[in-house]
Structure formats: structure tokens, C-alpha cells
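Note that this complex is displayed minus one protein chain, with the remaining chains in position.
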Amino acid sequence: MNPRLTVKDLSVEFDTDEGIVLAVDRMSFDVEAGEVLALVGESGCGKSVTAMSVLGLLPPIASAKGSITLDGTELRSLSKRKMQKIRGSDISMIFQEPMTSLNPSFTIGFQIIEVLRRHKDLSRHDAKKQAIELLDLVQIPVPAKRVDEYPHQLSGGMRQRVMIAMAVACNPRVLIADEPTTALDVTTQAQILEILRDLRERVGTSIVLITHDLGVVADIADRVEVMYAGHKVESAPVDQLFAHPQHPYTIGLMGAVPRPDLFVEGASRRLQEIPGRVPVLHGKPQECVFAPRCARATAECWTSMPPLEQVRPLHYAACYHPGAQNMQSNTLDDEVFT
Amino acid sequence: MKWFIMRKVGTSLLTLLIATMVVFIGVQALPGDTAEVMTAEVTDPAVIQAIRAKYGLDQPVPVQYVKWMENAIQGDLGQSAQTKLSVSSVLADRIPVTLELAGLALLIAVLIGIPLGIMAAVRQGTWWDYASTTGSLLGLSVPHFWLGLLFILAFSVGLGWLPASGYVPFFESPLQNLARMIMPAVVLGTGLAAVVMRQMRSSMLESLSADYIRTARAKGLSERAVIGIHALRNSLTTVLTVVGLQLGALISGVVITEQIFVIPGLGKMTLDAVFSRDYIGLQGVVLVTAAAYILVNFLVDVAYVLLNPRLRLGGGA
Partner (left out) sequence: MTSANVALNVRAHRRRRVRRRFLRRPTAVVGLTGVLFVVAIGLLAPLISPYDPAANDYSNLLASAFSPGHLFGTDELGRDILSRLMAGTSTSLLAGLLATLFALAVAVPIGLISGYYRGLLDTTIMRATDVMLAFPFLVLAVGLAAIIGPSLGNAILALSLATIPGFLRITRGEVLGLRGQEYVQAAIVNGALDRVILFRHILPNLVSVLVVQASVTIPALIIGEATLSFLGLGVQPPAASWGTMLSSAQNYIWQAPTLALYPGIAIAITTLSFNLLGDGLRDVLDPRSKK
């Protein structure tokens, strides 16, 4: 089946004061209709840059290469105006900080109506009606009253829901959610994820979910792409990823998640930290980007960046020593990290 | 919010009251005895004493103050010793003149400063930006009166296009009025334009880097809407406050500008009163000036609250 959104060999460079920074290197992924794809990685791994590239919202110091197609249309070759028409209606995005992502000087109704009237031919009256319906859709109580309120009068969770309402107002085919729940408390997080799940089921929206929170991934994602230092290092369906992580980085991420269910009587379960920091790349890497932090690294790993290869059905990893580790058992191999 | 306005009115009135006392006492401290000035030709002490009694100048200062305030509230600010004219009537003649001058200057400042500031912010780092910033800095660095002299040099002495001084009431001859007002208004407006431009640029830069701008772009809004609606709205409140604060400087500038261009407004009246030792006139004009300034500050504060929904409605997370 033809995927709805295809990103192929996307590379993004930033021209900074300290030289050229390679933020994303030949990133490729597909998103099917109605699928939730998670982009996972630490801060600075390039996932947000990837998302902004899809929308064409990179700052002037960035230059991008590669292809991004939405249902066959090549987005990167569109004029500015055409891209503006696509943003908010065919592809939309919600961001991490609901506190500051809404304009404090306008009512939330105004800001929703704005996107409605930009892309659809609606009277102000009809737009307002639709705005109220949208607020109801994202489970904001008493929407008819709330629509005339200002962002500062809403809680963080409600503001994020308003953002979602704005993003789905024109029934986008793809919704990109950049860390939508990171700034919220756990209960609200669950509600937001519920709304996203509902969208996918009712309308068939494809969702690209960017997060560093594996719990969220486990909750809602269908497939996962793990990114590190601008490269994709692993790609798998979600249950496969959690059951049989292949790349040392993924394994490390899992080890760093507190897992009360894996507590073994008598044995203290320490959180495994991955020593070191995410590197800033100034050019194409001459070795595996994870090698400096990887306990499995051998001479081969230092000669070139491993290509992405299939290691299991539907499961790809970019590693010369992909390691199976059975995460279901209660025993843990400490051999991976010294 | 009503509570806020009430409190503001209260403090403003209190400030005004104390200001009147300061004015009165200040004038009392000026050298020269009003009674003696009034009776310049007469040297007989008895007559001088009689004059003093007649005008209540022999009463203790607080009593004189109260009397003055009582009259002032009713609109009577006394009679100038030199000109024998009622201070209030002179003020009534002069206020519209200064208002016109200040109004024109403000208009020029806003019409130049705001667009330039927006452009400089939107095109930050380009030569547009550097040119406007340097220009505004120049505008701030140049003294009003020198700018006025330069204008007179260029347009009156040099080109002979505009008259160097004088005033013609607007309703008598709009063209003549503007011909005489344009130079002083531009001189006054330049300094203010520089401040407005810098503040506008700074506010716009801050707004444009905000997250909600990213959201607006992600919604597919045109760049014009992003800048003109979202960024601008949040910048305007800051600019308004700054402009309001600058009005004090505007009044200072009025004093000098009216002096150079010989325009019969409040500024010139202040200086004339100081130099001719017309203390009653001085009292009146300084009072009016201070009251106007306090009023403007009050309005700016209120406007700021009205424009900012967070302050207007209060509450919320």
C-alpha cells in the first residue's frame, strides 16, 4: 500500500557561528494512513528538526536536502504560498509547550477560527460554531463559554487540547505531535493520548509522534523509529522494539526507564545510564555515531557508520553488532555496559 | 479591574495635590517679592503694604496656598502682575497651540517610528536594520534646539521656503498655520520617532521569537498575518507604554522648540514667566503642565491594563 507520508534521505545542515552542524543525516521513513509512528530519541537527536522540515518551517540558517512526499506530492518543491496552504490543513503540528504556543492576546476561539477561515470558506458565524464543536471534540467542558476565553484562563492540559483542536480543525491527513505531553502531568498526559488515539481511530489521521518518553511510545505507537545524533539507528513495530531491542542505544534507553515490574527480590535494580553525551556532528560521520558511548564497539565500528539493515522481520538496525536481549525475563545481562 | 482604576485615580490625585504644593512653595522660594514687582513704579511702603494686603500676600503661606487652590478649582488662576491679564485666559489661548504642536509631533513620530521599527525587526541584520538603528541613534543624540536651528538654516535662510518663526491660528489660515508648525513639529517628532522606532524594533524582535509565532506559521497563515496580526498585537502594548512615558520628554522639548520658533504656547509661556518674574503666571502654567502629565500617565496605565487580557480579566492558571 502506498504510504501517506514518505520522507526519503532527508538531510538538514545548520550554518551556525561555530561552523556547519549536521542535524539530520539521510533520514528516511514512511507513515501509512491511520498509523501512529513514533520518533524516539534524546534531546538534540534531530527529531524536532525532522518534523519542522516536513512542514517547511526550518529557520533561514538551515538547508535541507532530500524528498518529502505527501500522497504523491513532493512538498519540498512547492512554492511558499502552496506550502502555506498545506500547513494547517493537510499537515498540521502541535508543539511541546502549550503555555507559550498560544497567543496570549487573542481568545482561543479567535485562534481556532483563524485556521478554519484560512483554509475553508466559512462565515464567521459558522466558523465559530465549528470551533465550539472542535472544543467539544477535544473534551473541553462548556465549550460555548470557553471559546471566548483567553489562554491564560485555561490550564496546561486544556491549552494543549486547544492546540489539538486547532491542528485537527481542517481534518489533516498527517498530524505531527512534537513532545505533546512532556510538559504535562501524568493524568493529563493520559487524556491527551486518549484524544490522539481517538482521532486515529475515527478519522484515520496519520500521527507522527515525537517523544523521548518510552512510556508514551508503548501506549500509543504502532511503529517506532529510534534516532541518535541525526541518524536512524533502529526501526521496528512497537511490540517488537520493546521485546527485542537490537541497537545498543535502544537497549540503553530501555535500561534507563524505571521498571518497577522488573524488581527482583534481593537484587538491586539500578537504572542503567548511558555514559557520555550526544555528539554534535559537523559533517558526515566517519564512524558509527554511537561508538564513543557503546560498550560493544569494535575496530569495525570505528571505521564507518553502519548501514541500516534488516535484523528481524520488519525490524531494522544500524549496527555492526545488533544484540538480542530478552526484556521479558527478570534477569538482566550487565554485559552490555561495563 | 475597576478596583485597579479606582486606586490609580486615587494615587494620581494625591500626586497632583502634592505637586500643586510643590509648585506653590517652589514659586514662593523664587527671588523677588510679588508685591514689589506689581508696584514697580511706586516706592511708598504704605502703598506696597496695601497692595500686599489686598492680594492676601501678607497671609501665612498655607493660607495663601489654600486660597490659591480654591480659586484654581474654580478656574481662576490669578492675574499676571506684568500683563494684568488673567492667567486662565492666557492659558486658554496657549493650550490649543501646544496641543497642536505636540499632536503633530506625536503623529509624525508614530507614522515614522512604527513602520521603521517593524521593518528593522523583520529584516533584522540587513542594511535596513543597521540604517534605521543608526538613524534612530542619531535622532536621539541631537539636541532639539540645534535641530531647530538647522532646519531654520536650511529652509528659511537657505531655501526661503518656510517662515522661521511665528504662529497663525489654524482656523484663520490652515496653510499659514501648517507652514509655521511643520518645522517645529518635525524637530519635536524626530526625537520621539527615534525612541518609538527602537522600542518597536525591540518589542517586535521579542514577539517574533515567541512560540506562538511558530504555531501561527504552522497553521499555514500568510507571513503578513503572522507579523501583522500576531506579532504586532503583542508589541503594541509595550510601545504604547514607552510612548506614554516619553510624553514628559515631549513637554520638555516643547519648551525649547516654542522658544526657538517663537510659538505662543505653554512652553514659551513658562520661559517668559521665568524670565520676567511673572510668578503667578509661572504657578499657573507649571500647574497645568504637571496636571496634564499626570493625566496622560494615568491614561497610559489604564490603556495598558485594557489592552492586556491577562491584567484585564485576571484569574486563570
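Per-chain numbering from 1; labels A and B assigned in written order.
We adopt the following convention: a contact is a pair of C-beta atoms (placed from the backbone, for glycine too) under 8 Å apart; a residue touches a chain by one contact, two chains touch by 3 or more.
Bear in mind the structure is a predicted one, so any value in this text is a computation, not a measurement.
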{"item": "For the chain not depicted, the shown chains it touches", "value": "B"}
{"item": "Among B:Ala72, B:Ala105, B:Met183 or B:Val255, residue touching the chain not depicted", "value": "B:Val255"}
{"item": "Candidates B:Ala19, B:Ile95, B:Val122 or B:Ala225 - the one touching the absent chain", "value": "B:Ala19"}
{"item": "Selected from B:Val9, B:Leu30 or B:Leu85 as touching the chain missing from the view", "value": "B:Leu30"}
{"item": "Residue among B:Ser202, B:Ser222 or B:Asn308 touching the omitted chain", "value": "B:Ser202"}
{"item": "Where the unshown chain meets subunit B, residue by residue", "value": "11, 14-16, 18-19, 22, 26, 29-31, 134, 137-138, 140-146, 149-150, 152-153, 157-158, 202, 205-206, 248-249, 251-253, 255-256, 259-260, 270-271, 274-275, 282, 286, 289-290, 293-294, 297"}
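The rule is simple: only the chains that are shown with their structure count from here on.
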{"item": "Subunit A contact footprint on subunit B (complex, rising order)", "value": "210-212, 214-222, 230, 233-234, 307-310, 313, 315-317"}
{"item": "Residues of subunit A that touch subunit B when the two form their complex", "value": "55, 57, 84-89, 92-93, 95, 97, 100-106, 114-115, 118-119, 150, 152-156, 163, 166"}
